[in-house]
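Only one protein chain is missing; all other protein chains are in place.
For reference, chains read A, B and C in written order, and residue numbers begin at 1 within each chain.
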Amino acid sequence: MLSAILEQTINGLMAGSVYVLVALGMVLIYGVMHVLNFAHGVLLMVGAYVCHFFFTRVTGSYVLSIALAIIVLCLLGIALERAVFRPLQGNLRNQVIASLGLILAIEHLVIAVWGPNALQMKVPATSALVAVGELRFPVQHLLVIGVTLVVVAILFVFLKTSKFGTAIRATSQDRQAAMVVGIPVERIDWITFGLGTALAALGGALIGPLFLVFPQMGDAPMVKGLAGILLGGMGSVPGAVIGGFIIGVAESLSTLFMPTDYRDSVAFAIMVLILLVWPRGLFGVRVRGED
Amino acid sequence: MASRIALVVVLLLLFAVPALAQQQPYLLHVLILCCLYAIPAVGLNLMLGYTGLVSLGHMAFAGIGAYTFAVLMVDAKMPFWLALVLGVLAAGAGGAAIGAVCLRFRTHFFMIVTLAFGLMLFSVMNNWDDVTRGAAGFPGIPRPAPLGGFSFGPLQNFYYLALGAALVAFAVQWRVARSGFGRVLMALRQDERLARAKGVNAMLYKTAVFALGSAIAGLGGVLHVSFLRVAAPATFSLAESINAVLIVIVGGAGSLAGPALGALVFVGLPEYLRVASEWRLVVFGVLLVLIMLFAPQGLSGLIESAWRRVRR
Amino acid sequence: MSRLALVLLMMASPATWAQEKLAVGIITSLSGPMAAPGKFQMNGFRLAEEEINSGGGFTVGGRKYAIELKVYDTRANPAEGASAMQRLATVDRVPVVLGELHSGVAAAAAPVAQDYSIPLMLTIPTGPSLTEQGNRFLFRVNANNDQLTQALAEFIARQGWAPLSFIAWNNDAGRGGVNGMKKLLGEAKIGYVGYFNVGEVDFSSHVTNIRSQNARAVMLLMDEEPGSLAIKQIRDAGLKTQLVGTLAMGSDRFLKRLDAQRLDGMVQYNAFPPNANLPHIRAFSERYSKKYGEEAHGFAAQSYDGLKIAVAALQKAGKVDGAALRDALAAIEYDGVIGKVKFDAKGQAHPPVYVTQWCADGKRRILHPENLKADCGAG
Partner (left out) sequence: MISIRNLRKSYGGIRALAGCDLEIAQPGIYGLIGPNGAGKTTLFDVMTGVTEPDAGKVLFDGRDVTRWPAHRLAAFGVARSFQECRVFPEFSCLENLLFGAREPESEALRLLRLINLDQYAQEPAANLSFGQRRLLEIVATFMARPRVLLLDEPAAGVNPALLELLLQFIRRMYQERPLLFVVVEHNMEFVMALASEIVVMHQGAVLERGTPEAIQASPRVMQAYLG
């Protein structure tokens, strides 16, 4: 039974890594622009399709395809920020509903262009098997976890030390105060949006070879990523990372002792229970008088 | 005054449809579907349009009503109208219970928690085989029993039932909008903290409107499954809940005619256009974004401003 | 273009002059999660349509007709299923409707078919309850869940593979299959049941549980795309457990997604083994791969037969009328590509269900039915 728990934890970390990449993108954008972009999951899917396109049609190298996918998604994110989310700044309800519209439009645009069927992405380099004790995992499995941890580390260093990083943190603390101090808040907005979408593209590109690339692949990670953000405390970046991993591991472990057809409900039940008992989440700081 | 005349004309037209469209049963079918999609949209409009509560799990509550009705009708052999009332009450009770939990959260949190409950309710409908017959659907749900010789089997007669129920829902919406209750809801949407400081028990009112909206959605759900004669989880999925939001927003959130206009555009148009379906949804997605950017008041807002410009 | 010229043009072109067009209704899923199986279904219908029309059409009551398919996408949504059926019945006025994928949508279309006395011939949905509603206008060409699992369950019981665990779609097909096997094998023989939503493809947690419960065999109730991934993940995790597959996992296309040594010994039920050396199967497979450049699929074969049966029944009925067609369908006996098709009192056909097994060399052998038993290379 012990090895099953260990194996489920590793499975959970892998699934959690995808949730973390999505959650990070969403929480950064939420922090800076107070925008919750429900279309973030769809951007992960587009990232996977773009990576697949470059990998199969343009370059054979997986790493280059990931880089190209990140660049393309970055630009798409910035375009979305300027065209849709900037004008709706401050009006929460309309922003969310606009992002629901984006989900519909983008998902069915991909179906119309690439067709409804799943695409396969065979990356020989990472389909080799590696043994962990008597368990065996494909390299891609561990690659996803590894890359996510590295990205999280880089992001923390970037946020804590670099000029832009502090500007992003300042803007998310208090937009007006940041403006007064001379931080170009509007520029920070689209940089953050670009960064958030880039993280989603990375998530899509990483899980592409492991599974299939198909139009609905972004939906579940988005909802689970949301659960992670809330668990971690709305707006807290470390919270989103921890929350994402917890949701992933909890889901996998739940299959050990619960009927699996209620597996999704586990993530949501955890989220609602935590919020009832501890509304600020694990790391969230209740801003004074926050309505 | 003008709007009153317009209302009467529309009503007369709607009641005359079966006579006008004798050889056009497909038109009746589409109009019935418009009514059946408009009813839950009215419930959501009370929540989203008037009170500012964006619920992303609304159709799951229609599902509670529909499946309660189906089990009472088929398993418990209960008469149609009693099962209908109990279904609507069950949806309302579900709305009150789950609403009370969701309403402990605000803005973003609230939306996400309603999304979560919507998905949880869907998996109950999809997985609880021995009660809901699971994913393959709950077949054999009868049309309403004849009411004093007036059978609801044929399309024209079911049309009157659907239209009647829709008018009941719109009447409830009209009554609430003009009442003190409605005024408090609108105050909560504009500034909840100020409303609380003026003596409004925000939690009580919001739970009440959540329950009322869910009950009306339950009415829509019951008639939907009775019309299709099968209850399937796919009718109450997350995608359908997002459609309900789309119908309310496109029609014009917070306006009386909003849900009707939204349902006509969203349900009626594609049935008639039958354009390739992926592009239909791309168009609707883009339409939603454009409405948010340029006409947040939706169709009824556009019509109103156009009407004002014409009159001036 | 003056009116006269238009009429002349119409007269001039032989095709329209010789035969009248007969519209036949098709409901399927062209978008959404079930779009992939929908594609195979349409391939089967198009192949039958092309063959009938190129063969000069067919005569009913002395008049010659060419088939014209009216296709509607129901997007796995029950309301759209009922609307499509309503439109086909009252606007397109078709005498028969075929297809559908999702049991829930078929259940919504069936009552409308009965209202307008138009036969609805299902070719893929497997929900057993569909043909239990006493709807005289509902026919099902393909075997339902219980029939599909019957042969396989007997085989598994004979092999003594217990506990049998599952990885199954959390929809009508998946849950129906699990419930069917539970009924036939008994609860005691069933081990871990791992459900997943259509579209999810991460089976790692299920694989772990199958290993920790050391299941004797695992049954995969899903289409070939997720099926190939599940097997890859099972074998990658070093699990040697016996594999039991479903419909689409007995095809060469499935082999291309994986490789022989991963599939070796896998058993699956199969409504249509494309390479069996039965004349009607081999002929269909050749025509299918000639037109679509890929190996034939059971969904396509069932849909192909559906349309052919509808036309044959129309000819026997002698007039283009729903009720007459219904009576002809109830009585018809048709040797289709999937085998002999005869509808019982409830409108359910009983096509043969094959059990095939993968051999080490990438070929397949037929284990059931007895009279068609054949060694590797025939499945």
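Convention: a contact is a pair of C-beta atoms (placed from the backbone, for glycine too) under 8 Å apart; a residue touches a chain by one contact, two chains touch by 3 or more.
Note that the structure is a prediction, hence the values are computed from the model and not measured.
Touching the chain that is not shown, out of B:172, B:186, B:239 or B:269: B:186 (per the contact rule at the top).
Contact with the chain not shown here comes from a single listed residue; of B:74, B:172 or B:202, that residue is B:202.
Taking the whole complex into account, subunit B touches the unshown chain at residues 183, 186-187, 190-191, 193-202.
Definition applied: only the chains that are shown with their structure count from here on.
Comparing mean CA positions across the assembly, the chain most remote from subunit B is C. If you average the CA atoms of subunit A and of subunit B, the two centres end up 33 Å from each other.
Subunit C has its Cα centroid 36 Å from the Cα centroid of subunit B.
For subunit A, residues that reach two or more other chains under the stated contact definition are 108, 111, 259, 261, 264. The set of subunit B residues that touch two or more partner chains comprises 123, 126-127, 276, 278, 281.
By the touch rule above, subunit B contacts subunit A in their complex via residues 48, 52, 54, 101, 104-109, 111-113, 115-117, 119-120, 123, 126-127, 192-193, 242, 245-246, 249, 276, 278-279, 281-282, 284-289, 292-293, 296. Of all the residues in subunit A, the ones that touch subunit B in their complex are 30, 36, 84, 87-88, 91-98, 100-109, 111-112, 223, 226-227, 230, 234, 259, 261-262, 264-265, 268-269, 271-272, 275-276, 279, 291.
Those residues of subunit A lying in contact with subunit C across their complex are 1, 3-4, 7-8, 11-12, 14-15, 108, 111, 115-118, 120, 129, 134-138, 141, 210-212, 214, 216-217, 219-220, 251-252, 255-256, 259-261, 263-264.
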